[in-house]
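A single protein chain has been omitted; all remaining protein chains appear in their positions.
As written, the chains take the letters A, B and C, and residue 1 is the first residue of each chain.
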């Protein structure tokens, strides 16, 4: 199917697709299935090409509108939206460069990758985090070196928290140049990214991690054992650009999934309203109306911030103000979800803790926003430093 | 001077004008002067015509952009921005009708009033509240009747909390049709609005009220003793439209001044940042950066909500969603100001309570947002009722 | 074993017993066992007689000290502490009457029941809630009538949320006098309580409810089908005293389990501190210390309130001030648990959402405080009414 290009149509498509995957959320959450069916439906929907420029067959969505679409999906199936976001993180950083003339190798890479998405409906994922180091680029232990004949990069290491493990076709793996030193940590080389195929020899995945929720993201550890990747799969054809990109344009790394968590918060509110309106006595209670009003005000604040931040990235990607807004939006969704969860507990009582009620799952899901990087303290640090005038384009100012 | 029409130019003009009136804020706050000089400068700036349609000589600002301009002024001199807003509440309701064909009497009224603003630089104000009844239209005790010859309306009553008292040229006075009953209250006639001139015989003002702050709004009680107003000064030429208008399009009544309080919150943040950055030890403290980051995130949330709400009024004035957003924005500025004030107390210590420091005044000013209608409980009630699906176009659903 | 009587010794015993049951919490929570082993250990510990007066062989604990002991247990195994509390709710209301001369039937009942606890180590539970009505006494559908020969009461009905289902030896069942009307609801007779034995014919339990946590309370629906109870098992030998007792001395009904939730909050704090101190970099971070300090302050406030409220019940059981404090304490533990949970999420990140970490369970458990009656809105209503001087001894003032 061809993807529409107007935001309204895309939101409609997201809503329809959301309704198809929503019934799958509870079963996957309970571990009764692996959640892959949701991704099959998402692939089929065409939504993998949301960010791909229109002239190569995608919807060409800006960052702000991407968050709107992601929120629509997240309201239906938070885990699937989060998983899908990992694909868009990878594509988005590439799509951001649309309109920029690139060196031939980068151009070839971009053409290949976008083609895989548009024509091949291929799903991409990202593998950055490592145990004990989080998603930070510094001190990375996964290493790469060039093969003797120069035709391949050879990667070895262990990644943790790889979403879409066993689901995606490709994984963009961050690795540090192997400069011969021990794995002692600090003096590693610059970090580059490589596209590893799911079926590249040497790639294996561990068991999906047992967390309080989000089983549907299919998050597992990934091991790379001397995996050979052709040079053409060096991300954007250049080594060592990773940190630079993260520092200048942190929106994907810091906050790509923000829309999904907004969607989860929206769903908490909607289910609470549904619970309240099921009983006229509750719906007409002035006290209950005040509580709902407070939830509504909180949600509207967070939503407006997400919208304003996302649209600012669309308008002036990488400006200090856009970067600050992105950190603020990420922080805000991490606060508002659990806050609405507590409001829902007050208003819905035992319904909110019954395994048979969607709220019970949503409340667990909302907790993950603060757990995923950028952590709340990092967001506040960024905003605080911005306020006092620290130069945040200087990579030393921030611990990535 | 001719008013520019681009938002950027208007924001620049507001900033320049703000810088002229900012030095006056402390003196007026302390009661050392009556604050009229600020309004002289505001008249001179041309900003009285912000909302007047361009084709009749104004800047033709939409509601959302109006709030942006008002916030700029509010950050410099909160009380003057609040006072100025009363003018725009009156003009705005009229300007909203631009492009709508009106009956001849209404058309004549509109032409006259906009002309007074553009050509005469006349300042308007609003007189609605009454002691013990707040700004509610129901149960109003100020009465009007037609003179025997039908040429005038005759108004009598007592208004409280009239801003711009003794400053404005005209006051739009709400009054109930005198249907012969006693002032017993409930069975009063429909409410209409009349333009009363400052020098109409029978108009007197009491002393400016002694409040914790906002002396510069020049708020005082107003007495109307058999004031004769020509028929041509019936607001929009129609009797009894007031409640209908408030219910359908409450943005002016409920929340016109929201931008001013956003500006006050912005100023609290800026002064806190200035205080922190004056000491490198403070500015580099990770703990202080976290606190500033939290303030920044709070402020950005409220600001984004104000922007989104205001722009939605511009785009779809009177829609239920726009009305709900307006209540949310009003509530949010009432929360964020005092919250930032408490943050400022933690970060700035005795500076924040020293009469010589602007923060001390701003902290008092921020308290007024929740005091002015719509009250926080009313905002939450509106949002709660919207959530459970109450028909908010039905005047009985809400206590105006 | 004989129970010690000094608070210090009892706290030590609770800590030792807590350490024996703590390792069982995770397995029961995951549904891998039915949790009965914890109650076997608790029976064995002698803690069932905590509230039994000393002169009949118990520890004679006052309400405030009972909460201290319960908190110690709750910090080790929240669900078991909650379950155990149901036993003490039943015994406590009886023990409260110690020192009061009772009519012969009541005296005989009390002697029998305390003997069952002290000599028989029997575990009691309470069955009050009904589907759709919560724990309110009004409108109860479970009915009782006297048998034709007057020797038995015959009970029929369906209780929901019966904790210790299948674990306790006896259940104190609330039922309304069957006055011949239909089950239409409102005009039911006064409510009395009856002690039903687990093996009385006609008693059956449904499946344990599938909730977000607290599997270890063994909470299930209970059906009573023409259950015959000897007259001697009428609670305290008097019919129709229930509502009177709840209104005058609501501490057991409203808030008996408060100590258990305080313990859960304590455990969240301790595990967060353990997580932080496992990494010197974290433990020495000024930002982390601030966050821990804030958690500590919150916890200390809630704890002090619980202590003061509990001790006030000990000192002046049933005074309006004691009743108000009990509502405040119950509300406070419902707020502080989820608040500390969110703080823990910020500080511990993925540890706090990993199924293998105790925090993950504790965060789910903390949510239940607000779900159990008295609900947060009811607590605030009580406090608000107390503030404005409503007579809260009047049963009509409050919706029990």
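Here, a residue touches a chain if its C-beta (ideal position, glycine included) is under 8 Å from a C-beta of that chain, and two chains touch if they have at least 3 such contacts.
Treat the numbers as computed from the prediction; the structure is a model and nothing was measured.
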Quiz item: Touching the left-out chain: which of A:85, A:290, A:350 or A:367?
Solution: A:290
Quiz item: Of B:32, B:54 or B:346, which residue touches the hidden chain?
Solution: B:346
Quiz prompt | Contact footprint on chain B, counting only the chain that is left out | solution = 134, 161, 209-213, 287, 291, 338-339, 341-342, 345-346, 349-350, 352-356, 360, 363-364, 367-368, 370-371, 375-377, 381
Quiz item: For chain A, which residues reach the chain that was dropped from this view?
Solution: 285-287, 290
Quiz item: Since one chain has been left out of the picture, which residues of chain C touch it in the full complex?
Solution: 269, 273, 276-277, 283, 286, 288-297, 300-305, 307-309, 324-325, 328, 331-332, 377, 379-389
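Methods note: only the chains that are shown with their structure count from here on.
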Self-check item: Centroid-based (C-alpha) most distant chain relative to chain C
Solution: B
Practice problem: Starting from the mean Cα coordinates of chain A and chain C, work out the distance between those two points in Å. | Solution: 43
Exercise. Could you tell me which residues belong to chain A and also touch two or more other chains?
Key: 291, 377, 381
